[in-house]
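Structure first, commentary second.
Only one protein chain is missing from this complex, and each of the others stays in its spot.
Chain nomenclature is as follows: A, B and C, assigned in order of appearance, with residue numbering initiated at 1 for each chain independently.
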Amino acid sequence: MFSVNITPRFYETDAFGHINNTVIAGWFEAGRAPIFKIFTPAMDIQQLTLILARIEIDFVAQTHYGHEVTIKTGIERVGNSSFVIIQEAWQNDVLVAKGKAVQVYFDFKTQKSDRIPDLQRTQLEALIQA
Amino acid sequence: MFSVNITPRFYETDAFGHINNTVIAGWFEAGRAPIFKIFTPAMDIQQLTLILARIEIDFVAQTHYGHEVTIKTGIERVGNSSFVIIQEAWQNDVLVAKGKAVQVYFDFKTQKSDRIPDLQRTQLEALIQA
Amino acid sequence: MFSVNITPRFYETDAFGHINNTVIAGWFEAGRAPIFKIFTPAMDIQQLTLILARIEIDFVAQTHYGHEVTIKTGIERVGNSSFVIIQEAWQNDVLVAKGKAVQVYFDFKTQKSDRIPDLQRTQLEALIQA
Partner (left out) sequence: MFSVNITPRFYETDAFGHINNTVIAGWFEAGRAPIFKIFTPAMDIQQLTLILARIEIDFVAQTHYGHEVTIKTGIERVGNSSFVIIQEAWQNDVLVAKGKAVQVYFDFKTQKSDRIPDLQRTQLEALIQA
């Protein structure tokens, strides 16, 4: 499981006084960077052959400004041309949000989804929780 | 069904050249403003007695800069203390994203969910698609 | 002078209960879209031959959720290879922010600034306030 630390920014709060929920969608994208790196080790993001098909987020507790957040990212399952990422956001030992993201391996030349190559498949499968 | 128009902003694009997916979460929140208005007609948002419990978004097609987007927002069902919003984003007559949001009616004094009052319930139910 | 209307979004507020100041930088970028259009009439933004060299923003009054904002955009002066944009944000007949942006005409092939062509120069100069 990958772990990415986020320092909440003041502009990410909203008038309720907490972190705005839509911001979490961005933090979870940030948490997926180590997954992107599997597909483009040089982080040449414009060469990334993945598209995002779906996200789900459950907001479990309020997220506060002034305290670090840890985004944990793992893999739920790997299909033929797509895979499901599972993510959690933790703050002060409280689970504040959890989510899923479905990524599709995509050939931008043919504009079609394609089979995930074995090299990346192996690395993704190693991230499935026992 | 409510309809809100969005003009994509350049900073909402990403290095893939399209609107970044996480931005759609924000646009769908903007599309829910008429729902917020049911609960706080004066749009005194800090008096809003709703919390967001969950979002889901399916990214159906790429969203482009330079063309208007219409966010359509309706109600799928109304429960005792929560309700499910359904949303679609359309650009140039193409469905680019669809989503759901689960909102909970919340009493901030007791910090507990509460029964949706009849006044708001009636207005929400009127938004359920036939 | 160009005019662009903005509906403030809830996620653009912050814990102070107003629109976050950094959001105004984004709104002013949105207000510059008609200027971008002078340089790429088809709004093919990746063909835009402008780079942003500098911004200044004075925050004059608080900007609120729930009320439309109008961004007014004009030209202060046009130099050889750069020009200065002046902008104002108005809400409920109150000037809430004013700013400047310096854009440079840029040749991405040579990676150097270049003289603003006469076609665009004429259109920019027509936007200078009398």
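We adopt the following convention: contacts are C-beta pairs under 8 Å (C-beta built on N, C-alpha and C of every residue); 3 or more make two chains touch, one makes a residue touch a chain.
All values derive from a computational prediction rather than experimental measurement.
With touch as defined up top, name the shown chains that contact the chain not shown.
So, taking every chain into account, the missing one touches A, B, C.
Touching the absent chain in the whole complex: find that residue among B:V23, B:A101 or B:L124.
Of all options in B:V23, B:A101 or B:L124, contact with the hidden chain holds for B:V23.
Quick one: say which of B:Y65, B:F83 or B:F106 touches the chain that got left out.
B:Y65
May I ask you to list the residues on chain C that touch the chain which is not drawn?
15-16, 21-22, 25-26, 29, 45-46, 48, 51-59
Which residue numbers on chain B touch the omitted chain?
That gives, for chain B, the contact residues 10-11, 13-15, 17-18, 20-23, 65.
For chain A, which residues touch the unseen chain?
Counting only chain A, the missing chain is touched by 4, 7, 9-11, 13, 17, 26, 29-30, 33, 36, 42-46, 65-66.
In this text, only the chains that are shown with their structure count from here on.
For chain B and chain C, let me know how many angstrom lie between their CA-based centres, rounded off.
It comes to 28 Å between the two C-alpha centres.
Taking each chain's centre as the mean position of its Cα atoms, how many Å separate chain A from chain C?
That gives a centre separation of 33 Å.
For chain A and chain B, what's the span in angstrom between their mean Cα positions?
22
What are the residues of chain B that contact at least two other chains?
Only 26, 29, 45-46 qualify.
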